[in-house]
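Heads up, one of the protein chains got dropped from this complex, but the rest are sitting where they should.
Then we have chain A:
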């Protein structure tokens, strides 16, 4: 009887919900691996451009500057 038990408890000490720490960490590891694969792809251009475009809210598109309040510093693009 003892050998059966020790065989089972090799990877055990069940935690919450009857899950062993080993299985819990395996799930956690796979979950993060899956998630991080996408995170590592960074920011697709599509979104970088979207956010950049919305930089100036309600910006008048391509009408050209009329005021020109600052003489030299117009490099705001």
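In this section, contacts are C-beta pairs under 8 Å (C-beta built on N, C-alpha and C of every residue); 3 or more make two chains touch, one makes a residue touch a chain; residues count from 1.
FYI, contacts and distances are computed from a predicted model.
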Listed names "Branched-chain amino acid ABC transporter permease", "RNA polymerase sigma factor", "ATP-binding cassette domain-containing protein" or "Transketolase", with the criterion being the UniProt name of the chain not displayed: "RNA polymerase sigma factor"
Chain A residues touching the omitted chain (full complex): 5, 7-9, 11-12, 14, 16-20, 23-24, 26-28, 30-44, 46-48, 50-51, 54-55, 57
